[in-house]
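Following this message is one structure expressed as structure tokens.
In this view, the complex is presented without one of its protein chains, the others remaining in place.
Letters A and B mark the chains in the order given here, with residues in each chain numbered from 1 onward.
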Amino acid sequence: MSLAVGCRARPGKARDNKTGSWRVFKPVFGKEKCTLCGLCMTLCPEGCVHETEEGFITPDYTYCKGCGICAQECPGEAIEMKQEEK
Amino acid sequence: MMQITEGSHAVADAVRLCRPQVIAAYPITPQTHIVEALADMVADCELDAEYLTVDNELSALSACIGASAAGSRTYSATTSQGLALMFEVCFNAAGMRLPIVMSIANRALGAPLSIWNDQQDSISLRDSGWLQFYAEDNQEATDLHYLAYRVAEDHSVLLPAFVCFDGFILSHTYEPIDTLSQEDIDRFLPKFSPYERLDAADPISFGMYATPEYYLEFRYEMDRALKESKAIIEKRGKEFGQMFGRDYSAMVEGYRLEDADTAIVAMGSICGTTKDAIDEMREEGKKVGLLKIRVFRPFPTEDLARALAHVQRVAVLDKNISLGAKGAVALEVKDALYGSGIPVKGYVIGLGGRDVRKKDIKAIVGLIGKGQGDMFYGLRTEVL
Partner (left out) sequence: MVDKTLELFDCGHRACGGCGAALAARLVTKAAGTNTIVVSATGCMEVFSTPYPETAWKVPWIHSLFENASAVASGVEASLKKQGRTEKVVIMAGDGATFDIGMICISGAFERGHDFTYICYDNEAYMNTGIQRSGATPYDASTTTSPAGKCSFGNKRPKKDIPQIIAAHGAPYVATASIAYPADLMQKVEKAINTVGPCYIQVHAPCCTGWGFEGEQTIAVAKLAIETGLWVNYEMVDGKVVKAKKVVRKPVEEYLKTQKRFRHLFKPTRQDAEIATIQAIADRNAEKYAIDIKLKKE
């Protein structure tokens, strides 16, 4: 890769940095209690929570840092933080 | 067309012909007449530019950074304290590779406060990555603006440029100027075509930071671009000469240097006085010549070494002082001539507006003849 003039870049490259490796606790999204309110999607600082094609809400573990905001704020207590197995 | 014009107004007029789209500047003596003249032109619809009356010089150059990145040709002007306030922004503009052009009406730096001329201000920014052109007279001061834009905006250069001309000595002096027409300049200077720009249709991040993995390479690339700009200066300077009769392809210019045994090296308006002094010394049979440095960054190391290869001694006039060391130009000349065996002596002269006359130039030639130099010249020892 040749150096960009003036230290510039086009979007996309941040995704090379897989922040999922930072995780100590992992949010596990329970399907039963989830009402699809979407609050976790709004509040995740990574923007990594999304709705799957099957209609479930799930984080992208490649980037989820395990901060726990989603679990803390979920009104239905549908998300549980579990020790990451490494 | 020849017109007798004040230097600042001639420069402002040249800037107008360059069609800057965004101008941001802050008044400071002796640059003020330039920005006032530009404001008049905008007010009279003679210049179709956004003119930002910014709050300080740091803002002025910062606004130019934003405007240049967004895709506009930009212009600013300052001097001395204003340039010092821009120090951080100057490094930034160059590192971001934005081809901003800025006029510097050279002035001393305080303390003590001095509104008068020397070249300490722009020379203190020699490491910042800007091209630095120095004008001997107002004709050159105007012409160098056209050249500066043409070179800075070249996609192989993409670095900002100072056009330096001595405060008061040139900025406030009326001289006859061959003014060019808009058609002339449009032929020489094409529309601004940014290499990349801030654009929602193609988002780019400008001004990212570099980790130790990349920083060295970014600096290397800047240095390379600056050095390679020599070829662009040569090409465009020559083109300018072919179009308008004044050739700026050379970064250094000799005056009665071919057969000289003593060479004076100088930059800016002092070259005019030096030429007159040389003419008189030649009458007396002294073989003295001048090598004028028109481009200080990139430094014309090879050109200078070539031009001075035949002389027996070199006296460098420095309107600046790297305190605790020497005049900056002398240091560079010594480096360029290293190994040649030619003795080089520096003379710090004319700081803070101290007049430099022909007799001073002659005295310096006398001093170097005796091997004396690397000194302040013209000190009033009675007040020390």
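We adopt the following convention: contacts are C-beta pairs under 8 Å (C-beta built on N, C-alpha and C of every residue); 3 or more make two chains touch, one makes a residue touch a chain.
All of these numbers come straight from a predicted model, not from anything done at the bench.
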Inquiry  = Using the touch definition given at the top, which of the shown chains does the missing chain touch?
reply    = A, B
Remark   = Cross-chain touch to the chain not pictured, restricted to B:69, B:83 or B:108, is B:69
Request  = Can you work out which residue in B:211, B:242 or B:381 touches the chain that's missing from view?
outcome  = B:211
Remark   = Against the hidden chain, subunit B presents residues 21-22, 24, 49-50, 52-56, 58-60, 62-72, 74, 88-89, 92, 96, 198-200, 202-211, 214
Inquiry  = Under the stated touch rule, tell me which residues of subunit A contact the chain that is not displayed.
reply    = 1, 4, 7, 9-19, 22, 38, 41-48, 60, 62-63, 65-69, 71-73, 81
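Note that only the chains that are shown with their structure count from here on.
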Query = How many Å are there between the centre of subunit A and the centre of subunit B, using C-alpha atoms for each centre?
reply = 54
Message = Please output the residues of subunit A touching subunit B within their complex, sorted ascending.
response = 3, 5-11
Ask   = Along subunit B, where are the residues that touch subunit A in the complex?
value = 95-98, 158, 195-196, 202-210, 214, 217-218, 221
